[in-house]
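As you look at this complex, bear in mind that one protein chain is not there, while each of the others sits in place.
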Amino acid sequence: MVMNPYRLRKRLFAFILAASAGLCVLDSSAWAETRKFSMTIEDTVVTLVDKQTFRTFSFNGQTPGPLLHVTEGDDLEVAVENQTTLPHTIHWHGMLQRGTWKMDGVPDATQPAIAPGETFTYRFKAEPSGTMWYHCHVNVNEHVAMRGMWGPLIVDPKTPPAIEKEVTKDYIMMFSSWVSSWSQKPGQGGIPGDEADYFTLNGKAFPDTQPLRIKQGDVVRIRLIGAGDELHSIHIHGHLLEVYAKDGRPLPNPIMVDTILLGPGERYDLILRADNPGIWMVHDHIDRHTVNGKSPMGGIMTTIEYEEIPVKDQAFYSWKNKNFVPDFFYEESLKKPLGMHESAAFKGVPAP
Amino acid sequence: MVMNPYRLRKRLFAFILAASAGLCVLDSSAWAETRKFSMTIEDTVVTLVDKQTFRTFSFNGQTPGPLLHVTEGDDLEVAVENQTTLPHTIHWHGMLQRGTWKMDGVPDATQPAIAPGETFTYRFKAEPSGTMWYHCHVNVNEHVAMRGMWGPLIVDPKTPPAIEKEVTKDYIMMFSSWVSSWSQKPGQGGIPGDEADYFTLNGKAFPDTQPLRIKQGDVVRIRLIGAGDELHSIHIHGHLLEVYAKDGRPLPNPIMVDTILLGPGERYDLILRADNPGIWMVHDHIDRHTVNGKSPMGGIMTTIEYEEIPVKDQAFYSWKNKNFVPDFFYEESLKKPLGMHESAAFKGVPAP
Partner (left out) sequence: MVMNPYRLRKRLFAFILAASAGLCVLDSSAWAETRKFSMTIEDTVVTLVDKQTFRTFSFNGQTPGPLLHVTEGDDLEVAVENQTTLPHTIHWHGMLQRGTWKMDGVPDATQPAIAPGETFTYRFKAEPSGTMWYHCHVNVNEHVAMRGMWGPLIVDPKTPPAIEKEVTKDYIMMFSSWVSSWSQKPGQGGIPGDEADYFTLNGKAFPDTQPLRIKQGDVVRIRLIGAGDELHSIHIHGHLLEVYAKDGRPLPNPIMVDTILLGPGERYDLILRADNPGIWMVHDHIDRHTVNGKSPMGGIMTTIEYEEIPVKDQAFYSWKNKNFVPDFFYEESLKKPLGMHESAAFKGVPAP
């Protein structure tokens, strides 16, 4: 399109006016992109740790589900095909759904559940920005609490605050718990009397979790998402963490912590300024969440490894020869162009 | 800065005026009203949902107990008659009890428990303002956790902050959990090994809860009260909520959330600006709190219904023909003159 100088000047003038009014930011249609995605819900078998498998209804066959990474104001279209034998929906936790309440994904309240074999297309604007997530809203006591039906939805702000521009490494951590007695009985479980005995970070329990690899000078953003049924009290060693945002919204007065309590559904964004080379634990301080079944030193534990410290030289380090699986925190995907990203780290296998 | 005598005198005068006005506010006796109430503690049978009944020691035969709605600085007299066969007290959670520690309602610490058949009169000043509550302090592991001995105490501030004057709808939500194996055994239960299997909002579980009916433009205040034994992670769809107050005290820097974690005894006041017509879920994101016994899609769930959306037209909506019971959140009572208000929505029947 060729634009004559007069029109250009006129537009520029209008833009300046609008910007002055702040209206520019609100007028999302001028900037919005339409992003179309397809997702499936599949009968899947995931492995939590070692030989402990679990039957799930995973999005695209993985738990966590694929990363949806978009910009504030984008128009999303997500076609969801239910390939399982039970009804499901997707609720986009944190999305305001202004004017689109029927896209909110609550069965028998905003839509009929998506029947087996059917496809439903969600259409909504990505608003507001921040660390959001999505999950099924049918029988949440089972589907969300124990069948791995959740994934991250990251909405970048249109005009990122200064601190967000500083970030050099970006990690997503989704927490959940599992009741192994129901592991092979999809469609059942999540009832009073259940005893969770496996506890996972992005669907895996220690030692099958992965380290965060950073270096001095990094500004690390860690996005905590309470995806499961239980609380988690996350402690990160060797650093003070700035609690930057809650539920996607930056706090007016950030606080500094070394331990943060996270409830189901809540999200916290932490900023860690990497200034202390070492190998540092990251774990749930709810002590019973650090077992795998009856074995201690499992569950929700991982480490931060500074590249200044060669891990192979640390004779005592149990992960010194660990097989590193990248993108375990979607840290690679978050650097890719906006869109939908799967991670091989989370893939299960089709249920038999 | 040099100040000439005239300006100094003028300033001093202004200060004295301001100080007088300030003192006036502090001098509560000039404004206080004495409010006298009578309450009973009764052997009651309440219904949590469907056919699930529970033996309680309810205040005035209802759970939650009657709303006490007063103004900061009022002198309260509450005569409490214990009509059950077990000892009880009332603790006024949040009241400072300045100079009246023997009115604090703790058995064997501030008073002997009220014996069966006896009446004790609590006399204290309503201070400070905010969302408060009352509950028995005898054997709290049973009486508070499972026998419905709690109700709301709302103390209006004498000089309400601007935001409180904006409020057009005011709702009270009290959360609790129940162990059905003890349902018919009053005087027992609340012990290690108990498994809560019913979870209620104002004493009822979904689908026997009630919707919040609001309209665009409303400024909705939602008062969350952790009345029971468990935590709750309350998620409200389609809106960002301002966390306005904690334990009755306005926060110096309110934060915005979509999910809020609430511990036993805690209160949060949320402000929701109704700008998004639709039908919106309100529920506990602790997934296991959304069952009734072993049945999913129960427990702590309700909806917000905007009057702009005719619910009868929504074919998929499970509550489209619901029998609406008003005052389920004391929303009608809160508009009445100050005093004590019962709600028919919470009434049980006398125990046999």
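Side notes on the structure shown:
All chains are identified by letter, namely A and B, in their written order; residue positions are counted from 1 within each chain.
Just so it is clear, contacts are C-beta pairs under 8 Å (C-beta built on N, C-alpha and C of every residue); 3 or more make two chains touch, one makes a residue touch a chain.
Because the structure is predicted, anything quoted here is derived from the model rather than measured.
The residue from A:Val167, A:Leu240 or A:Val325 that touches the chain not shown here is A:Leu240.
Summary of contacts with the chain left out: across A:Ile90, A:Val106 or A:Ala196, the touching residue is A:Ala196.
When the whole complex is considered, the residue among A:Pro87, A:Gly187, A:Gly293 or A:Gly339 that touches the unshown chain is A:Gly293. Check B:Pro264, B:Gly278, B:Gly299 or B:Gly348 against the missing chain and you find that the one touching it is B:Pro264.
From the set B:Val140, B:Val167, B:Ile309 or B:Val325, the residue in touch with the chain omitted from the display is B:Val140, counting the whole complex. Although one chain is not drawn, its touching partners on chain B can still be listed: residues 1-2, 91, 93-94, 96-99, 101-102, 104, 106, 108-112, 128, 137-142, 144-145, 190-194, 226, 228-231, 246-249, 251-253, 261, 263-266.
Within the entire complex, the positions of chain A that touch the omitted partner chain are 195-197, 231, 233, 235, 237-240, 253-261, 275-281, 285-288, 290-291, 293-294, 296-297, 303, 309, 316-319.
Rule of thumb we're sticking to: only the chains that are shown with their structure count from here on.
Chain A and chain B have Cα centroids separated by 34 Å.
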